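Below is one structure. I have some questions about it.
One protein chain omitted, others in place.
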Amino acid sequence: MLPKKFRLLLFVQFIALTLLLTVVNVNAQALDVFKGEKGEIMISGGTAHIPVMKDAARNIMSINPNIRISIAGGGSGVGIKQVGEGLVNIGNTGRTPTNEEVAKYGLKMFKWAIDGVGVIVHKKNPVKSLKKIDLIKIYSGEIVNWKQLGGPNRPINVYTRDEASGTREVFWEKGLGKKTITLKANVVVSNGAMKSAVANDPNGIGYVSVGHMDDSISPVTLDGVNPTIKTVKDGSYKISRGLYSNTKGDPTGLTKKFIDYLFSPEGQKIVVENGFIAVK
Amino acid sequence: MNRLGEISVTFFSWLCALSLVAALGTVFVFLLFKGLGGMNLQTIFGDTNAWDALTLRKAVFNGLFPAIVGTILLVIISVVMALPVGLAAGIYLAEYGTGRAKNIFSLFCDILAGVPSILVGLFGFSLSIFLHKYISQNIYPCLLISAASLSFLVLPYLIRTTQIALEQIPSEDRLTALALGAGRLQNIFYVLIPRALSGIVSGVILSIGRCAEDTAVIMLTGVVAMAGLPQSMLAKYEALPFFIYYISSQYTDMQELQMGYAAAIILVGICAVLFVAAFFIKNRLVERMLFRI
Partner (left out) sequence: MISRFEHLIEKSFLAAALWSMALTILIFVFMLILGLPLFREGRFFSLLFTPWIPGEEQFGIYPMIMGTAAISVLSLCFGAPLAIGVSVFISVLQPGRLGRWLKKVVVLMTGVPTVVYAFVGIFLLVPLVQSFFTAGSGMNILTASLVLALLIAPTMILIFSGSFENVPISYCNAADALGSSAVQKFVYVILPYSWRGIITGLILGAARAVGDTLVALMLAGNAVAVPGSVFDSARTLTAHIALVTAADFDSIEFRTIFAGGILLYLITLIMVLTVRFLSSLKKEASP
């Protein structure tokens, strides 16, 4: 008889191997549905979704080069309009489509991730914490200098997103309480653009998807809560939103398979890898 | 004008010339400095093997290859669409137009040349929506629409260069064939166009350059951030100028920015090659013609 410790080790290894094989099998299955298919999937809309879309598309196109997936940005508004008008198969939004939009286009919504919208400043900015009331005043143009917040004597450069942006919509609603955003704010067109703008401007302030945050910028603590995946998940950080993929009517064929893939374990793994919260 | 005035004018003029050269030099040196280091097979083909990518066996995901191919296809299709029309219209203006009609056509040509490119893009976009609603649900902004819009953009250049090239042929050459009994059309195709070929070809090459670099038109008519190689004319595609634009504001790490610089160098390289080619063709062809006489 083998020594006890060794038997235990062998047992553990056996279990681990079985688990591994199951997981690999499941993964292969998730992409298997795409084998033998042919066609095109056109995706546009929210820019926060793009990294996940790209990873999913890469996996699918690697396994089956006959499938073409094209991905464009434009913001949530674009996603809704284009999928509604039949210009794309999937329209991504970073906010829930309104009742009018759903009714007008017959949209079906699929939420495959949870994300938050956090305020960001340049890494060198000493002001790393704000009260919500101050945030509202900064964005409305009432507070114009960092020294009014305990920072250096520098003018505040406000960055905001374009009107089609779901990120902007969520920030405006939940972060600013629907107060006005100053007309003088610099407008950038995507989450990625917001990140590079603030990363390059020592006096800048902006807002970006929590999943997109990295160490090129500093997140701002809002009313004592840090915008991280953890705080969004447990609800302590209030500015949260779902990431949706919408289709006109029920999805069929290749589009349905793509959306199912997003909900599959492998798809949800991609979601987590990109910094968002999985729904499953 | 006193000496001081003269000296200041001369000084100002030299200053301007030097500033211009310095500015251009700065642009090139900056690009090369930042981008040359990133010019390698990985920037172009990403993680895919170069041979697999070129033989279309595997798709390229994080490389410039699809954008380069997209730009090349775009240019070829738009020039093919614009060339016959531009050539024909130029021939008409040079050979058949009467004073009044010629003036009016030429005015419209100038207006078309002056229309901002974003409006041509807007026109292409509206056209595609119109086609989508009333002709076929399968038509979206795509490679075909972009190429068509670009052909609208370069049409005035082609018309004008063809017209000028034909008009510059001296009247002796123009009349010789006619005097020997050739018809008007025969004269045009066998005598005049070969004579004007160098001008026409350099016009074509300049149009190619214009199509390769334009961003405003393609932004509105079908170019996207990621699409791989376009499978058909009705597919979305990638292109170099759009890649440069969108990576400039949305790069997520230094590697992507490096790709942006590399793309800029490649694009400038393509345009420079085209320019030099136009210059040489213009001269070489002229020499060949002269020696054939």
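For clarity, chains are labelled A and B in written order, and residue numbers in each chain start from 1.
Operating definition for what follows: a contact is a pair of C-beta atoms (placed from the backbone, for glycine too) under 8 Å apart; a residue touches a chain by one contact, two chains touch by 3 or more.
None of these values were measured; they are calculated from a predicted model.
Between the chain not shown and the residues B:L54, B:I72, B:L127 or B:L234, the one that touches is B:L127. Residues of subunit B that touch the chain left out of the display are 1, 5-6, 9-10, 12-17, 19-21, 23-24, 26-27, 30-31, 34, 84-89, 91-93, 95-97, 104-105, 107-112, 114-123, 125-127, 129, 152, 155-156, 159, 183-185, 209, 212-213, 215-216, 219-220, 241, 244-245, 248-249, 260, 264, 267-268, 271-272, 274-275. Seen across the whole complex, the unshown chain contacts subunit A at 74-75, 77-78, 81, 85, 154-155, 157, 159, 162-164, 180, 182-189, 197, 200-201, 203-204.
Keep this in mind: only the chains that are shown with their structure count from here on.
Those residues of subunit B that touch subunit A in the shared complex are 57-59, 61, 129, 132, 137, 140-141, 224-228, 231, 235-236, 246, 249-252.
Contacts from subunit A toward subunit B in the complex involve residues 40, 42, 44, 47, 50-51, 54, 57-58, 61-62, 65, 68-73, 85-88, 188-190, 192-193, 195-197, 214.
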